[in-house]
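Working notes, structure below.
One protein chain omitted, others in place.
Our next item is subunit A:
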Amino acid sequence: MLGGGGGAPKERRHPNSAGAATRRLGVGGRGLVIAIPYFWLLLFFLAPFLIVMKISFAEFQVGVPPYTPLVEWVDDQYLQVRMSFASYFYLFGDELYVAAYFNSLKIAFVSTLFALLLGYPMAYGIARADKSIRNLLLLAVVLPFWTSFLIRVYAWIGILKNNGLLNNFLMWIGVINEPLEILNTEIAVYIGIVYAYLPFMILPLYSTLEKMDMSLLEAAMDLGCRPWKAFLKVTLPLSVPGIVAGCMLVFIPAVGEFVIPDLLGGADTLMIGKVLWAEFFNNRDWPAASAVAVAMLVFLVVPIMLFQGYQARQEAKAKEQG
């Protein structure tokens, strides 16, 4: 027997109590509600993806459409399926693509790291700010979304270019004598990505930090931790779910980012989104472009699945706690 501290184990919620409402709706009602998003994903995500995948197995040809059919009747008798892996071999054979993939991952990784370093203190500051201004600060974080993404990236050109705001300011206060070459370098891409995706880092971090029980920090200090150590021992480990969510939300779209490297990065910034665009519109090689897209998806599916697995575990844990 548990020494005195026992008490009855928590009762499991009766399974029928939650099911009553859905039973009244009937299985049809519940099925319908679930079917809508499934149908949406099927129509606008899976079907286009299958088409892209199909094209990736075709071969380039001059004509309309600019690729060979996958399935074809030969002599009106045989159904011929012609699957070509040439585009994939090409993809992995050509250093350009491999380099573009790795460079995309690198840029996305470094940007995510900076977004985290920048976003964490901001989220922390908002979560610990006075309740009356907290919503105002959150509003400030999401305010840029009111403006078009494209316009905001263009604005960075105005800031970063040689006679732009930043250089003029730095020269005016006398820190530098000659303008810094930022635009059309990878640094500009980092700045652009970190800027554009920072809210996606801040919001999940904020929501975990805001939920945190402040008495935990007091307990840590009471037991002998200085504030900084209490942060490392308590706040940081407890905000890991927010860190993971924020990093995924920044990393995944950053890998495939096209607009920012195209506008800010200049010609020699190698990112997979740019390569894909060039393949489609400059080379008009649809099969190769499709193969790039499929490969990118496979690259990204792995971290997404890791993330989902992590979330599922967190939820299971939270359920146990509740």
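Rule of thumb we're sticking to: a residue touches a chain if its C-beta (ideal position, glycine included) is under 8 Å from a C-beta of that chain, and two chains touch if they have at least 3 such contacts; residues count from 1.
The working rule: contacts and distances are computed from a predicted model.
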item	value
Omitted chain, identified by the protein name its UniProt record gives, among "Sarcosine oxidase, gamma subunit", "Glutathione transport system permease protein GsiD", "Spermidine/putrescine import ATP-binding protein PotA" or "Heme exporter protein B"	"Spermidine/putrescine import ATP-binding protein PotA"
Residue touching the undisplayed chain, where the options are A:L205, A:A220 or A:L263	A:A220
From A:I55, A:L91, A:V234 or A:V255, residue that would touch the chain that is not displayed	A:V234
Interface with the unshown chain - residue positions in subunit A	2-10, 213, 215-216, 218-226, 229, 233-234, 237-238, 317, 320-321
